[in-house]
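Apart from one protein chain that is not included, each protein chain of the complex appears where it belongs.
Showing chain A:
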Amino acid sequence: MERLEFFPLGDAGIVLKLGDVIDEQTRQKIMAISAYLEQQPLSGMTEYVPGYTTVTIYYDPLAWRDPLGQELAYDRFQAALENQLRQLSFSAASEQRVVDIPVCYGGQYGPDLQEVSEYHGLTQEEVIQIHSGQAYIVHMIGFAPGFPYLGGLDKRIATPRRSTPRTAIAPGSVGIGGAQTGVYPLESPGGWQIIGRTPERLFRPEEHPPSLLRAGDRVRFVPISAAEYEQRKQVGR
(Lines give C-alpha, C1' and ligand atoms only; values in the text may rest on other atoms or scores of the structure.)
Protein backbone atom coordinates (compact mmCIF):
# COMPACT_ATOMS: atom_id res chain seq x y z
CA MET A 1 0.00 0.00 0.00
CA GLU A 2 1.26 3.47 -0.85
CA ARG A 3 2.14 6.11 1.72
CA LEU A 4 -0.92 7.45 3.50
CA GLU A 5 -1.64 11.09 4.22
CA PHE A 6 -2.70 11.90 7.79
CA PHE A 7 -3.54 15.10 9.62
CA PRO A 8 -5.15 15.89 12.98
CA LEU A 9 -8.79 16.85 13.57
CA GLY A 10 -8.66 18.59 16.95
CA ASP A 11 -7.01 16.79 19.84
CA ALA A 12 -8.84 13.46 19.57
CA GLY A 13 -9.21 12.86 15.85
CA ILE A 14 -7.06 11.89 12.90
CA VAL A 15 -7.99 12.30 9.26
CA LEU A 16 -6.78 9.79 6.73
CA LYS A 17 -6.92 11.39 3.30
CA LEU A 18 -7.16 8.99 0.37
CA GLY A 19 -7.63 11.28 -2.60
CA ASP A 20 -8.25 14.83 -3.79
CA VAL A 21 -11.31 14.13 -5.91
CA ILE A 22 -14.42 12.01 -5.55
CA ASP A 23 -13.76 8.94 -7.66
CA GLU A 24 -14.28 5.20 -7.64
CA GLN A 25 -10.69 4.36 -6.76
CA THR A 26 -10.73 6.59 -3.66
CA ARG A 27 -14.11 5.22 -2.69
CA GLN A 28 -12.83 1.64 -2.88
CA LYS A 29 -9.95 2.49 -0.54
CA ILE A 30 -12.31 4.16 1.93
CA MET A 31 -14.59 1.12 1.89
CA ALA A 32 -11.67 -1.25 2.43
CA ILE A 33 -10.35 0.78 5.38
CA SER A 34 -13.83 1.10 6.89
CA ALA A 35 -14.41 -2.64 6.59
CA TYR A 36 -11.05 -3.29 8.21
CA LEU A 37 -11.67 -0.90 11.12
CA GLU A 38 -15.14 -2.37 11.60
CA GLN A 39 -13.70 -5.85 12.02
CA GLN A 40 -10.47 -4.97 13.78
CA PRO A 41 -10.85 -1.72 15.69
CA LEU A 42 -7.63 -0.47 17.23
CA SER A 43 -7.52 -0.24 21.00
CA GLY A 44 -8.31 3.27 22.20
CA MET A 45 -10.23 3.99 19.00
CA THR A 46 -13.56 5.69 19.67
CA GLU A 47 -15.06 5.37 16.19
CA TYR A 48 -14.44 6.02 12.51
CA VAL A 49 -16.38 8.17 10.05
CA PRO A 50 -16.00 7.57 6.30
CA GLY A 51 -16.30 10.61 4.03
CA TYR A 52 -16.04 11.24 0.27
CA THR A 53 -12.23 11.26 0.22
CA THR A 54 -11.35 10.70 3.89
CA VAL A 55 -11.76 8.37 6.81
CA THR A 56 -11.73 10.22 10.13
CA ILE A 57 -10.82 8.20 13.17
CA TYR A 58 -11.49 9.38 16.71
CA TYR A 59 -9.16 8.10 19.43
CA ASP A 60 -8.72 8.50 23.16
CA PRO A 61 -5.55 10.52 23.87
CA LEU A 62 -5.42 8.97 27.36
CA ALA A 63 -5.21 5.46 25.93
CA TRP A 64 -2.37 6.51 23.62
CA ARG A 65 -0.47 8.63 26.11
CA ASP A 66 3.30 8.05 26.10
CA PRO A 67 4.22 6.93 29.63
CA LEU A 68 7.56 8.71 29.20
CA GLY A 69 5.83 11.91 28.19
CA GLN A 70 7.93 12.26 25.05
CA GLU A 71 5.87 11.22 22.08
CA LEU A 72 2.55 12.71 21.14
CA ALA A 73 -0.48 10.46 21.59
CA TYR A 74 -1.42 11.53 18.06
CA ASP A 75 1.90 10.29 16.63
CA ARG A 76 1.67 7.02 18.51
CA PHE A 77 -1.86 6.38 17.30
CA GLN A 78 -0.96 7.33 13.73
CA ALA A 79 2.02 4.94 13.75
CA ALA A 80 -0.15 2.08 15.01
CA LEU A 81 -2.82 2.88 12.43
CA GLU A 82 -0.34 3.04 9.61
CA ASN A 83 1.21 -0.20 10.70
CA GLN A 84 -2.16 -1.93 10.70
CA LEU A 85 -3.30 -0.52 7.39
CA ARG A 86 -0.04 -1.37 5.66
CA GLN A 87 -1.11 -4.99 5.62
CA LEU A 88 -4.38 -4.09 4.01
CA SER A 89 -4.80 -4.86 0.35
CA PHE A 90 -7.20 -2.64 -1.54
CA SER A 91 -7.86 -5.23 -4.18
CA ALA A 92 -10.18 -7.17 -1.92
CA ALA A 93 -13.48 -5.78 -3.09
CA SER A 94 -16.01 -5.81 -0.30
CA GLU A 95 -19.47 -7.15 -0.81
CA GLN A 96 -21.78 -4.45 -2.07
CA ARG A 97 -25.36 -4.23 -0.98
CA VAL A 98 -28.06 -2.99 -3.33
CA VAL A 99 -30.96 -1.38 -1.50
CA ASP A 100 -34.25 -0.69 -3.23
CA ILE A 101 -36.11 2.35 -1.96
CA PRO A 102 -39.75 2.53 -3.04
CA VAL A 103 -40.81 6.06 -3.96
CA CYS A 104 -44.20 7.53 -4.72
CA TYR A 105 -43.33 10.30 -7.17
CA GLY A 106 -45.32 13.50 -7.69
CA GLY A 107 -48.73 14.47 -6.35
CA GLN A 108 -49.00 15.37 -2.69
CA TYR A 109 -45.78 13.45 -1.97
CA GLY A 110 -43.69 15.20 -4.61
CA PRO A 111 -44.96 18.78 -4.80
CA ASP A 112 -41.99 19.99 -6.87
CA LEU A 113 -42.03 17.28 -9.55
CA GLN A 114 -44.02 19.55 -11.86
CA GLU A 115 -41.55 22.41 -11.43
CA VAL A 116 -38.54 20.15 -11.96
CA SER A 117 -39.99 18.73 -15.18
CA GLU A 118 -40.88 22.19 -16.49
CA TYR A 119 -37.42 23.50 -15.64
CA HIS A 120 -35.87 20.84 -17.88
CA GLY A 121 -38.59 20.76 -20.55
CA LEU A 122 -39.33 17.13 -19.71
CA THR A 123 -42.54 15.36 -18.82
CA GLN A 124 -43.05 14.24 -15.23
CA GLU A 125 -42.81 10.63 -16.40
CA GLU A 126 -39.44 11.33 -17.99
CA VAL A 127 -38.09 12.84 -14.76
CA ILE A 128 -39.30 9.77 -12.84
CA GLN A 129 -37.77 7.48 -15.44
CA ILE A 130 -34.40 9.21 -15.26
CA HIS A 131 -34.38 9.44 -11.45
CA SER A 132 -35.36 5.79 -10.94
CA GLY A 133 -33.44 4.53 -13.94
CA GLN A 134 -30.05 4.11 -12.34
CA ALA A 135 -28.26 3.04 -9.18
CA TYR A 136 -26.76 5.65 -6.86
CA ILE A 137 -23.75 5.17 -4.65
CA VAL A 138 -23.90 6.05 -0.95
CA HIS A 139 -20.72 8.05 -0.31
CA MET A 140 -21.39 8.73 3.32
CA ILE A 141 -24.10 9.17 5.92
CA GLY A 142 -24.26 12.54 7.63
CA PHE A 143 -26.04 15.90 7.82
CA ALA A 144 -28.80 14.13 9.78
CA PRO A 145 -29.09 10.61 11.26
CA GLY A 146 -29.45 8.18 8.35
CA PHE A 147 -29.16 10.86 5.63
CA PRO A 148 -27.29 9.43 2.60
CA TYR A 149 -24.99 11.56 0.47
CA LEU A 150 -25.73 9.96 -2.89
CA GLY A 151 -23.56 10.16 -5.97
CA GLY A 152 -24.69 9.64 -9.54
CA LEU A 153 -27.58 12.00 -10.25
CA ASP A 154 -28.16 12.33 -13.98
CA LYS A 155 -27.21 15.85 -15.11
CA ARG A 156 -30.42 16.03 -17.14
CA ILE A 157 -32.45 16.43 -13.93
CA ALA A 158 -30.01 18.41 -11.77
CA THR A 159 -32.10 21.32 -10.51
CA PRO A 160 -31.25 24.40 -8.43
CA ARG A 161 -32.61 24.52 -4.87
CA ARG A 162 -35.86 26.35 -4.21
CA SER A 163 -35.40 30.08 -3.75
CA THR A 164 -37.36 29.90 -0.49
CA PRO A 165 -36.59 26.82 1.62
CA ARG A 166 -39.51 24.98 3.19
CA THR A 167 -39.69 25.18 6.97
CA ALA A 168 -40.76 21.55 7.33
CA ILE A 169 -40.16 18.68 4.95
CA ALA A 170 -41.84 15.38 5.77
CA PRO A 171 -39.66 12.40 6.69
CA GLY A 172 -39.02 10.15 3.70
CA SER A 173 -39.12 13.03 1.22
CA VAL A 174 -36.94 12.45 -1.85
CA GLY A 175 -35.38 15.59 -3.25
CA ILE A 176 -33.01 17.11 -5.75
CA GLY A 177 -30.67 19.90 -4.67
CA GLY A 178 -28.35 21.05 -7.41
CA ALA A 179 -26.40 18.04 -8.64
CA GLN A 180 -27.34 15.98 -5.60
CA THR A 181 -30.27 13.77 -4.74
CA GLY A 182 -31.21 12.32 -1.37
CA VAL A 183 -33.85 11.34 1.13
CA TYR A 184 -34.74 13.31 4.28
CA PRO A 185 -34.85 10.77 7.14
CA LEU A 186 -36.39 13.21 9.63
CA GLU A 187 -38.74 16.13 9.42
CA SER A 188 -36.50 19.10 8.80
CA PRO A 189 -36.36 22.43 7.03
CA GLY A 190 -34.73 22.36 3.61
CA GLY A 191 -34.42 23.90 0.18
CA TRP A 192 -34.35 20.84 -2.04
CA GLN A 193 -36.92 20.22 -4.77
CA ILE A 194 -39.17 17.48 -3.40
CA ILE A 195 -40.14 15.04 -6.14
CA GLY A 196 -41.46 12.10 -4.13
CA ARG A 197 -41.63 10.29 -0.83
CA THR A 198 -40.68 6.84 0.44
CA PRO A 199 -42.61 4.86 3.06
CA GLU A 200 -39.27 3.36 4.22
CA ARG A 201 -37.75 4.67 7.45
CA LEU A 202 -34.14 5.61 6.81
CA PHE A 203 -33.37 6.23 10.48
CA ARG A 204 -34.35 3.59 13.05
CA PRO A 205 -32.92 4.51 16.46
CA GLU A 206 -34.19 1.25 17.97
CA GLU A 207 -32.34 -0.94 15.47
CA HIS A 208 -28.72 -1.83 14.98
CA PRO A 209 -27.35 -0.35 12.85
CA PRO A 210 -29.74 2.59 13.18
CA SER A 211 -29.35 3.67 9.56
CA LEU A 212 -31.05 1.79 6.71
CA LEU A 213 -28.19 2.75 4.40
CA ARG A 214 -24.44 2.55 4.86
CA ALA A 215 -21.54 4.10 3.02
CA GLY A 216 -20.76 1.91 0.02
CA ASP A 217 -24.33 0.73 -0.60
CA ARG A 218 -25.95 1.10 -3.99
CA VAL A 219 -29.43 2.56 -3.97
CA ARG A 220 -32.19 2.18 -6.53
CA PHE A 221 -35.40 4.18 -6.39
CA VAL A 222 -38.40 2.08 -7.36
CA PRO A 223 -41.56 3.98 -8.39
CA ILE A 224 -44.72 2.96 -6.52
CA SER A 225 -48.31 4.20 -6.61
CA ALA A 226 -49.94 6.34 -3.93
CA ALA A 227 -52.05 3.34 -2.91
CA GLU A 228 -48.96 1.23 -2.52
CA TYR A 229 -47.31 4.01 -0.52
CA GLU A 230 -50.25 4.13 1.88
CA GLN A 231 -50.29 0.36 2.21
CA ARG A 232 -46.57 0.11 2.96
CA LYS A 233 -46.84 2.98 5.40
CA GLN A 234 -49.52 1.03 7.28
CA VAL A 235 -47.43 -2.14 7.32
CA GLY A 236 -44.45 -0.19 8.57
CA ARG A 237 -46.35 0.90 11.65
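The criterion applied here is as follows: a contact is a pair of C-beta atoms (placed from the backbone, for glycine too) under 8 Å apart; a residue touches a chain by one contact, two chains touch by 3 or more; residues count from 1.
As a working rule, contacts and distances are computed from a predicted model.
Engineer: Looking only at the UniProt record of the hidden chain, which name from "KipI antagonist", "Peptidase family M48", "Phenylalanine--tRNA ligase alpha subunit" or "Sigma-70 family RNA polymerase sigma factor" is the right one?
Structural biologist: "KipI antagonist"
Engineer: Which residue among A:Tyr36, A:Tyr105, A:Tyr136 or A:Phe203 touches the omitted chain?
Structural biologist: A:Phe203
Engineer: Of the residues A:Met140, A:Ile176 or A:Ile195, I need the one that contacts the missing chain.
Structural biologist: A:Met140
Engineer: Since one chain isn't shown, list which residues of chain A touch it in the complete complex.
Structural biologist: Against the missing chain, chain A presents residues 7-13, 15, 22, 34, 46-54, 56, 58, 61-62, 65, 72-74, 140-147, 149, 185-186, 188, 203, 205-206, 209-211, 214-215.
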